[in-house]
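All protein chains of the complex are present and in place, except for one that has been dropped.
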Amino acid sequence: MARNLTFSIFRYNPQDPASTPHTDTFVLDETNHMTLFIALNRLREEQDPGLQFDFCCRAGICGACAMVVNGRPGLACHTKTKDLPDKITLMPLPFFTLVGDLSVDTGTWFRNMAKRVESWIHTEKEFNAEALEERMSNDVAEQIYELERCIECGCCVAACGSAILRPDFLGAAGLNRIARFLLDPRDQRTRREYFDVVGNDQGIFGCMGLLACEDVCPKHLPLQDQLGMLRWKMGWAGLMNLLPWKRK
Amino acid sequence: MSIDTAIYVQTPSRSSACLDWLQMLTGAGLILFMWMHMVLVASVIFGPGAMNTIAHFFESTYMAQVGGPLIGLVFLLHFVLAARKIPFRAEQQSRIWKHARMLAHRDTWLWLVQVVTAMLILIMGAIHMWVVLTDLPITAQKSAARIQGGFWMTFYLFLLPLVELHVGIGLYRIAVKWGFVGRDKRSKMKRFEYGITGIFIFIGLITLLRFYFLAV
Partner (left out) sequence: MQTFHTDLLCIGAGLAGERVAIEAAAAGFDVICLSLVPARRSHSSAAQGGMQAALGNCAMGEGDCPDVHFEDTVKGSDWGCDQEVARLFVDSAPVAMRQLAAWGVPWNRVVPGKSTYFKGGKLFEKEEKKDKEGLITARAFGGTAKWRTCYTSDGTGHTVLYTMDNRAVQLGVDVHDKTEVLSLIHDGENCLGAVARCLKTGALRAYLARATLIATGGFGRIYRESTNAVINDGGGLIIALDTGLVPLGNMEAVQFHPTGIVPTDILVTEGCRGDGGTLLDKDMHRFMPDYEPEKAELASRDVVSRWMTHHMRQGKGVPSPYGDHLWLDIRHLGAQHLATKLREVDEICKNFLGIDPLESPIPVRPTQHYSMGGVRTNKDGAAYGLKGLFSAGEAACWDMHGFNRLGGNSLAETVVAGMIVGAKMVEFLQGHQVSYPTNVVADAAKLQQERIQRLIARSDGSENVYMVRNAMFDALMQGAGIFRNGSDLQMCLDTLQEVHQRARQIGLRSNGLGANPELAMALRLPGMVRLALCVAYGALQRTESRGSHAREDYPERNDRDWLVRTLATWQPDSELPTLNYEPASQVWHIPPGERGYGGGKIISADSKKQ
């Protein structure tokens, strides 16, 4: 214990004409149970009140605090300093628009993603306030929940080489979202409709199987399995589309 | 105005699915071919007779004369398909390298290995095929003579690991990309990939040595 931690932090405030991208170094004494949430707030309060970063729930469930910690995208709030070496390098998530220092704009990207994958239940049914809810098996509900646990932190997208190369790529988070609706019996979209959304190079066929998404996802979503399933299903849908009588 | 409301315009191309199938199938086809190729070439370990018999079989059935150029075509097709994914522009190059260095992530590096080996294989494989296919029939003696010439020994010493790496990684990638291997089996698959790459390089080296010391 009682280490002194050296933080190298990326600094740049695009709104300040005098600012240029550079790295600042801070030294901070480590305390028991210290997380990057505690450390960064102390840095802001004690050393540099202008330091920009995002936290919200500080409990690993909202996804606000994703940043690159010693080369790995992850959630700062649940990263304990005792698991890190003395020297800690913090960078903002790549891929997303920089707001300043460690803060990036994930909101815009994820909302666009929701629009692109039409992230809602597509159904003709009108809600009837008088009727009982439609039944669903608990197993299916749990399977959906498994995929619904994504917290839109953006780690998977920021870690993905495919996304770095083609900014219009939906990313594992977007593809996982589609997988979630594919599972959902309430969504009446046809295979063909799903195919039109993700059966292309912006979608599942843009994924090169790098699996960084799988390895960095802080919620441990089964991304590899979902991507595999999607490629398989959309692959077949693509072949079926070649057969005029199978199109639907 | 700072509210970014840009939405990416989607131009859905229906062909991506088919192209991805083709990329995978040509890759898989080439893997199968490389394995058969290994059987043919490595049979020399059991003596020139073994290799000659197999080579003769291929030629008498016209598999070498027709199959050879066909493989060449598949090879080219695979290249064209895979090229869709290769970052050719300098700016893309620098982005992906920077990314890989930052991330320090094994599978991302493996992909870069695949791209780099691919470019070299493209050139070296083409030369190799040209040389072999324009000098049919294949016999252990001719091969041994080539290799003992020195230049080809060095050539193969490079090409062999390049190919085996590309094949090993490609096999692993097909397995995980298409869901043949799930999350729970991934680390096993990866060990298998390393294993198979190692074994094939080993067999290849033995083969080359055998050629080198084969009395012509």
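Letters A and B name the chains as they come in the text, with residue numbers starting at 1 for each one.
We adopt the following convention: a contact is a pair of C-beta atoms (placed from the backbone, for glycine too) under 8 Å apart; a residue touches a chain by one contact, two chains touch by 3 or more.
As the structure is a computational prediction, the values presented were derived from the model and not from experiment.
Novice: Pick out which of A:G60, A:P92 or A:P222 touches the chain that's been left out of the picture.
Specialist: Of the candidates A:G60, A:P92 or A:P222, A:G60 is in touch with the missing chain.
Novice: In the complete complex, the non-displayed chain touches which residues of subunit A?
Specialist: Answer for subunit A: residues 13-16, 32-33, 35, 44-45, 48-64, 78, 80, 99-100, 103, 105-108, 110-111, 114-115, 118-121, 123, 125, 127, 129, 131-138, 140-142, 144-145, 148-149, 151-152, 184, 186-187 touch the chain left out.
Here is the rule we go by: only the chains that are shown with their structure count from here on.
Novice: Where on subunit B is subunit A touching in the complex?
Specialist: 4-8, 10, 12-14, 16-21, 84-85, 87, 92, 95-96, 99-100, 102-105, 107-108, 111, 173, 176-180, 182-183, 186
Novice: Note which residues of subunit A are touching subunit B in the complex, please.
Specialist: Touch list, subunit A to subunit B: 68, 71-73, 91, 94, 97, 105, 108, 112, 115-116, 159, 161, 164-165, 168, 195-197, 199-203, 205-212, 214-216, 222, 224-225, 227-229, 231-232, 234-235, 237-239, 241-242.
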